[in-house]
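Below is the structure I would like to discuss, written out as structure tokens.
Note that one protein chain is taken out, while the other chains of the complex remain in position.
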């Protein structure tokens, strides 16, 4: 199998288009017993904020039909502890490390991005704009086109790394947001983050999650993610990374055929920590069986 | 078991809170071999338009993880043929018949509603505002608060029946739409309609649906439906009907506990045409086991 | 696969189908349609058989079933084959597991009209995928075989095999029945342009409900007595007059 799997995402070269999604892969090390991390196209670490965050009280997760809800509440060690304690180990991995970042204010976002400029081993930042904007009464940054644009501009103005902006699906028209984020200078887009959902314990008549609502991920959301990726690739000209419900190579290939230049695997890592290696192998096998010797000859080839 | 299951929805009295969702129950007759229709709280028929519609070319459906996508394209016999050919049979059923209606223009909606005023045996109309507005370039009526309000007002101004407005989940903030629709005079709300999704055949590299995208239904969407119902019951004071992924009494009870006054069962009818009777029985059993003798003592009792 | 079912299934007609679903869990989610391959009773119990080919996760799940497992079965559904009393010969033209409803038809014909001449043209990918052949050889006066790889019988599509024999038949005494993949049915339709023998086909479409409610399973029918347009395979079909069907490349 000598299929060319390399893709370029906003100036970043990945050995293959398979990344791990933020929040589902810890800081990489957690998976090192189960997977050769060198095989990955990229590793996106758990969302980082300026200060460490404790996150929400448990219960934080609950299973749903073909998926799960989580309300972890963006628990993380903070960007500085990440650089000091987690990054040194990650530098030993022969893959691309992308830092997922978020903030409660626009300045937070810019500050985290700036701190990461000097972090050796971080190849790009992915900006999670799906978190609530404390200044605007908890409405998420990513659901308002103007605010999404503003966050992007703020991060771009300070970052010397490629900036990927991660879009939320909880919007009426994702292409509107995508267009504004592209206009603000984003180097690439990733989508989708989780869809807000809820689940109730009918015995106790309480929400299953302490936080009441949580983010739905897993195969349940794949059709929605794929539709939104399709809409966005038809709207912007920067690279789009597909995320949402990818469990195997077949799912990943759907996103590539629709036009995503790369994919992220999230919840599937929980069910099988070695799943990304299987996806890469099976993707390569599919391509060679079809006689496709460069993955670019597959990307965006949907016939409609 | 002498549990009181009767609920009142905008002036309409249902013997129990279990209805069948539009488009998943044909015109009722299709199910008569498998279910005693008299048991149902209400029957909502396939969406009706002014003129008969042929709908989309096949393939129209495809399975997804814990759900399905459909792009039937609102095929229906038209409101007049419904009244002449389908309604007479339905009048023999001892349940409440609700006509689901839609249009391509606001006038269409009002016209269909008006025609139904004189249709003996139709107890209410449910207005599907999730369809594309041909005049406004295909944006759905239901995703724009102003247009949603306008449609509701138009139907209310002509209809002498209770008017239920059915909301689309493909929006940033469903409470905004709900508020406007309530202000326009709707007697009740039902939610959610399907979430737009897509699926790709990786062998042929074509969409599984001829229409490219379709509506996602089934258990996959239940967490999203439940969350939106929760948001809307906390926003409006008119009754809310919960729809989306209900497969059994446990699912239905989640919606009631969250605050829905009734529920609709959709896709589940396809997997088991007798499922609604089971749901009613199991709901009654749950209530009597818990010592609840009126379903109103359950509705909206979520502890948060 | 042999399924023990309720006695009502004894009324099953050839061409009718059942919707089958695993009892536990939502994966696979939808029920799957399968033609009834046989229906009979033994003692107080009624059984139906289905003949299936593993093509995806639903049929794969079936292949993991073990004796005694319980399935949810809905049926018999749809409109079966019409059996005109006038014809003297019938020819079955089957592609792959399309043999299932045709075999059931031959079984019933054999019971009902003794002495009827039943000929069968059976096509498959390879000689290994000729499931149901033994039974057909018992039921039919003659079985001719074709395989795509030439491993048994004629090397080529089954429609070619039938074409070679077309001249042996005359319009007024033969009735054709066919079931198989759409491309096969399309070439049969083409073939019959010159010799319009009566021909009923059983069609396949993705289905959700199987009872006419979801409108998911439509196929395009030329306008005719039944109105035409987009018509439900599960309710108005799955059996249609081949001349009424507007085939299109299957897309999903």
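Letters A, B and C mark the chains in the order given here, with residues in each chain numbered from 1 onward.
In this text, a residue touches a chain if its C-beta (ideal position, glycine included) is under 8 Å from a C-beta of that chain, and two chains touch if they have at least 3 such contacts.
From a predicted model like this one, the values you see are computed outputs, not experimental measurements.
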{"item": "Residue among A:36, A:114, A:173 or A:201 that touches the chain left out of view", "value": "A:201"}
{"item": "From B:14, B:65, B:112 or B:216, residue that would touch the chain that is not displayed", "value": "B:65"}
{"item": "Given A:3, A:42 or A:68, the one touching the chain that is not displayed", "value": "A:68"}
{"item": "Identified contact with the non-displayed chain, of A:41, A:219, A:244 or A:259", "value": "A:219"}
{"item": "In chain C, positions touching the absent partner", "value": "24-28, 57, 61, 64, 66"}
{"item": "Residue ranges of chain A at the interface with the undisplayed chain", "value": "23-26, 30-31, 33-34, 46, 54-55, 57-68, 70, 72, 75, 201, 204, 206, 208-210, 218-219, 247, 267, 269-273"}
{"item": "Residue ranges of chain B at the interface with the undisplayed chain", "value": "65-66"}
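Please note the rule applied: only the chains that are shown with their structure count from here on.
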{"item": "Graph class of chain-chain contacts, one of line, ring, star, complete, other", "value": "complete"}
{"item": "Chain whose Cα centroid lies nearest the overall Cα centroid", "value": "B"}
{"item": "Centre-to-centre distance between chain C and chain B (centres being mean Cα positions), rounded to whole Å", "value": "36"}
{"item": "Whole-Å gap separating chain A and chain C, where each centre is the average of the chain's CA atoms", "value": "47"}
{"item": "Touching two or more other chains - residue numbers and ranges from chain C", "value": "26-27"}
{"item": "Multi-chain contact residues (two or more partners), chain A", "value": "65-66"}
